[in-house]
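With one protein chain held back, the other chains of the complex are shown just where they sit.
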Amino acid sequence: MTTETQKPQRVDGTLTSIGQKKPRIDGTLKLTGGADYAADRNLPNQTWGYPVSSTIAKGRLVALELDEALAMPGVLDIFHHDNFDKLSRSPNDFAAANKVGELRLPFEDNEIYYHGQYIALVVADTFEHARAAARKVRAQYEKSDDQLTDILALDSGQGDLPGEDVPGDASSRGDADSAFESASIQLDQRYSIAHENHSVMEMHASVAQWENDMLTVYESSQGVVFQRNALAKIFGIPQEKVTVISHFIGSGFGSKLFMWPHAVMTSVAARRLGRPVKTVVPRELEYLNTGYRPTSLQRVRLGADDSGKLLSIHHDGCNETSPAGLHDDSVNGATPSMYACDNVAVTNRLVTVNKGTPTSMRAPGEASGAFALETALDELAVKLDMDPLALRHKNFADRDPAADLPWSSNHLKECWDNAAQRFGWNKRNPTPGAMKDGDEIIGYGMATQSWEAMRQHCSARFGFRDDGTLLVACGTQDIGTGTYTIVAQTASEMTGVPIEMIDVRLGDSSLPSGPLSGGSFATATVLPAVSAAMKEALAELKTLATAEGGVFENVDQDSITLRDGRLVSGDNSIEIAELLRQNRIGLVDGEASTKPGDEQDQYSFRSFGAVFVEVRWDPGISRLRVARICSTIDIGRAINPLTATNQVEGSIVMGMGMGLFEQIEYDAHGYPYNNSLADYIVPVNADMPQIEVELLDYPDYLRNEFGARGVGEIGLTGVAAAISNAVYNATGKRIRDMPISIEKLLAS
Amino acid sequence: MVSIQYSSPASPVGHADPGTAAPARTAGQTAAGSAAAPGRQRITLKVNGTEHTLDVEPNVILLDALREILGLHGTKKGCDHGQCGACTVHINGRSMNSCLLLAVMQQNVEITTIEGLAQSAGFEQGQHPVQQAFLEHDAYQCGYCTAGQMMTAAAVINEGNVEGDDVSLREAMSGNICRCGAYKNILEAVQSARARMTGEG
C-alpha cells in the first residue's frame, strides 16, 4: 500500500512523545477535585433554577397554578409558556455549526409532545428553595390518549418496516432484489435495538450570566462552538456576544453534542432576573430531555452462494423520532462499505413517537446497524455450516465498494486474525451447548467492528512564551478522551519542549473554532491545526531570529530547524525563550485553520477491528455472564496508547450494556418506567469480564500527518452482535432484540 | 482569562477564575455572634480537619452543603438518590453517599472529601496512594465519578474487611458507577494502591 512509504511531516525524525503512554496532563486536577465541571461554577449573586415537567405524554397544558409555589420561601420567579421570552429557533444546521439537540424551544407553546417535557422553570435563591417550590407547581392538562411510544408494536413482523420512508437515506448498487431471489442461501430476519440512554455521570447543567448584553454560559458541552452559535441565533445577537465554556465534561457520549432546552430557559431566566442562574437537569429528567439512542427496528436480507460468497445485501432500518425535533439514526450507513458484494440496497424509515428528541449516542447508527448485520452474518454462517470468521474473510472488501475508492489504510484481516488468535477461536465448538464447565455452558461469538474516520475543519493557536512554556488553544473539548493530553504530546513532539511545560486550553468558544468532541473525529481534526499553527508561530520566530542584529542575522530561514525548544542552524542554536527575552517579547504565537483536502475524493477513510466474546450461561439459574472480550483495532496511530486503549475498553463496556441490560421502557400510557440510575441498568464493576484490547499501529498518513484516525466509537460496534452470537453458540437461542434480558432467554 | 486550567504548566491550578471556588450562597456561612435566622439551624461541620460554622435549613443535604456552601466541588452529584456513588465521602473514615446524609446530622464527626483525602491519611505533601495509582493506571476518563471511586477504594483498603482478590474488590467497588467504563483500570489501580498501602503484593 502506497501509504506505508509516506513519512510524517514532523520536524524531528524520532518519536519521543506521540505514540507514548503518557499519564493525562489534567490528571492531577481530576484526581484532587480541582477540575471545574459546569455545575461546580458558582457566580456572585447566583440563583438556582429547577424545572417542572409534564406528567402526560400527549395533549395540551390547560392551566398552571403557580400561586402556592410563588409564595414559597426564596422564590424569585417562575417561567413558563405564558410569560417566556419570544425567541427564534436555531436554524439547526450542522454545516453552519448551529445544530441543537431539540429544535423546539422550551415553553414555545402549550402543546405537550412527551412525558417529561419542560412546562416551567422555578428560580429561587437556593437549590433547596427552588426544588421545594417546583413540587408545588400544579398543572392541568387536556390529555390525548392516542400517544405512541413503542415502534416495535407497529411492526407486522414481515415485509416492509413501519414508518415514513426517508428517500435521501436510500442507496443501492447492482440489483439486490434479483440477486437475493436467485441466491441458493437466503436469510431474511428482523432485529431491534432498544431505546438506550447515555446515562452520563454528570447531569447536564447550565450556569448562565448576562453582563450588559454579553451572555456567558458554563455548560457541560461536547461542542462549545455549536452551542455558542445556536444561542446567538436563538437570542438574535452576534456570536461575539455569547461565550460558552466547558473546561471539563462528566462524559457525553453524544448527549452533550448539541444544546438542549435547559440551556435556553436558564439563559432567559438569567436575563430576566438580572442575576446568574444555575440549572442542573435532575437525574430523572436526564432520561427524557437530553436525547437518547432511538429504538431501531431493522430487516436484513442476505443472499449467498454455497461457498459463502455474498451475492445480495438488503438492510432496511427504522428508528423513532420526535415531534419536538427530527433525528435520523441511519443505522445502515456503514453497511454498503462493510463487505464485498455487488448487489446492495439500504433504506431508512422514521416513526414519530411521543418522546423527547433522540440524538447521537456513541457510534450512532453504526452500532445499531452493526448489531443487525453482524448477527445476520452469524446466522448465515450457521446456514452454510461455515466458520463465522471464515465467512467474513471470504467477503473481505479490499476497497470501499460503496464509494468505489481504495481504502486509505485497511488492516481488517490482521484485526480478525490477531484477535482470533489471542482469543483462542480455534478452540470453538460450533455446536450450540457443546462447551461446558461445571454448571455453565460456554459460548463463543465474534463480529467485525468499524467506524468512519472523519476529519473536519479546525482552527488553533500556538504560542511560544518567554518562560519556555508553550500555549496551545483550540475551541474543542476534552470529554474524557484525553484531548488535553494528546494536544500537549503533539506540541511536545513538534518542539521538543517537555510535556510539563505545555499549557493547553480547550473548552471555550472564544478560542479559535474547534470541532465537536464526537464522531471520533476530534483527534484527526485538531492535531493538524495545532501543527499548522505551530508552523505559523515558528515562522514568526525565524523572522525574529534572522532580523538585523538577531542571532541568525543573514542566515537562510529554511536552514533553521526547531529542536528541544531551541532554534538551530548549523552549529548555532538559541533557546526560544531566550530569543524572546532578548527581544523583550512575552509571546510569539500563530493561528491557523486546516481542513481535509483532495484525499477525501481519492480514498475512503474507515477504521476496522474485530471483537471476540466468551459468554457463560448457567441454565440452572438463568444467569448469563460475559467472561472474556478480546478486541483488536486498527485506528491508524494511537497518539496516546494509554488513553486510546481506555477508550476502547470503555466502549466495550457500553457495548455490554447494549447487549445485556440497557433499555428505557415506556408503558401503554406513554409513561417512562425506569428513568433512574437504579432502574436503567448499566454495567458495574462486578460485571467486568477479562478485557484484552490490542491496537495495531499502522499510521494513516493520508488522513493527516500524524497518521491518527480517532478511537471514541469503534470499540462499541459489534460488541452486542458478538455477545448475541456467543449466546447462540452457548444456548442455541437466537436473540435478535437487544438487550438479551433474562425473560427473553427464558422465553425463547 | 476564563479558560485557564493551568496558570503555570509546572504547577497546575484548577481555579484560576475565583468564581469557581467562591461560594455563591453567602447566606449559608455565618457571621460570628449573630443568631441563626428563623427556620435555620446553626451547625458546625468538621471537613478535612477544618471546622466550619454555618446556618442551614434542616433539609439541606451534606452533598449540597459541601458543594454550594463550602465550595468544595470535588465531591460530585451524579444522581442525588444513592444510585451512583459519585458523592462518596468519608464519615469517620467510612465511605458514605453524601447525597443521602442530612447536613444537620453530621456534626461531631470527621468529614473527609477528595480535597482532604491525602491529608487525612498523613500525606501532607503530594497525593494519596490511591490517587497516584489512579493517575498511573489511567483509571478514569471524564473524571466525574473518580472522586467517589477513590473515596470508596481508600476506605475499603484502609478498613481491610474486604478480601484482596479481584472478585471481592470488584464487588466492593460496584456502588460506584463509571459510565466511561474504566472499570478494568479502576480495578488495577485499586489493586496497585492496596499493595502499596498494605505492603502485600
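First chain written, first letter: the chains are A and B, and each begins at residue 1.
To be clear about the criterion, a contact is a pair of C-beta atoms (placed from the backbone, for glycine too) under 8 Å apart; a residue touches a chain by one contact, two chains touch by 3 or more.
In this section, contacts and distances are computed from a predicted model.
Chemist: Of the candidate names "Acyl carrier protein", "Glutaconate CoA-transferase subunit B", "Spore germination protein GerPE" or "Xanthine dehydrogenase YagS FAD-binding subunit", which one corresponds to the UniProt protein name of the undepicted chain?
Modeler: From the choices "Acyl carrier protein", "Glutaconate CoA-transferase subunit B", "Spore germination protein GerPE" or "Xanthine dehydrogenase YagS FAD-binding subunit", the unshown chain carries the UniProt name "Xanthine dehydrogenase YagS FAD-binding subunit".
Chemist: Where the complex has a chain not shown, which of A:131, A:272, A:399 or A:422 is the residue touching it?
Modeler: Candidates A:131, A:272, A:399 or A:422; residue touching the omitted chain: A:131.
Chemist: Of B:88, B:131 or B:146, which one is in contact with the hidden chain?
Modeler: From the options B:88, B:131 or B:146, the contact with the absent chain belongs to B:88.
Chemist: Of the residues A:436, A:595 or A:669, I need the one that contacts the missing chain.
Modeler: Per the contact definition at the top, the residue touching the missing chain is A:669.
Chemist: Decide which residue listed in B:96, B:139 or B:180 touches the omitted chain of the complex.
Modeler: Per the contact definition at the top, the residue touching the missing chain is B:96.
Chemist: Where does chain A touch the missing chain, residue by residue?
Modeler: 55, 73, 128, 131-132, 135, 620-623, 625, 660-661, 665, 667-669, 671, 673-674, 676, 678-679, 681-687, 741-743, 746-747
Chemist: Could you pull out which residues of chain B are in touch with the chain that's been left out?
Modeler: These residues of chain B touch the chain that is not shown: 39, 41, 57-59, 61, 80-82, 85, 88, 91, 94-97, 99-102, 104-105, 152, 155-156, 161, 170-177.
Rule of thumb we're sticking to: only the chains that are shown with their structure count from here on.
Chemist: Using CA atom averages as chain centres, what separation in Å is found between chain A and chain B?
Modeler: That pair's centroid distance is 28 Å.
Chemist: How about chain A: which of its residues touch chain B in the complex?
Modeler: 23-37, 39-46, 73, 125-128, 132, 198-203, 216, 243, 245, 247-251, 253, 276, 278, 280, 282-283, 469, 473, 479-482, 484, 500-508, 510-511, 642-643, 646-647, 649-654, 676-678, 682-686, 688, 691
Chemist: Along chain B, where are the residues that touch chain A in the complex?
Modeler: 2-6, 8-10, 12-15, 17, 19-20, 22-25, 27, 39, 57, 59-60, 64, 67-68, 71-81, 83-84, 86, 113-115, 118, 127, 131, 134-136, 138, 140-147, 150, 167, 170-171, 173-187
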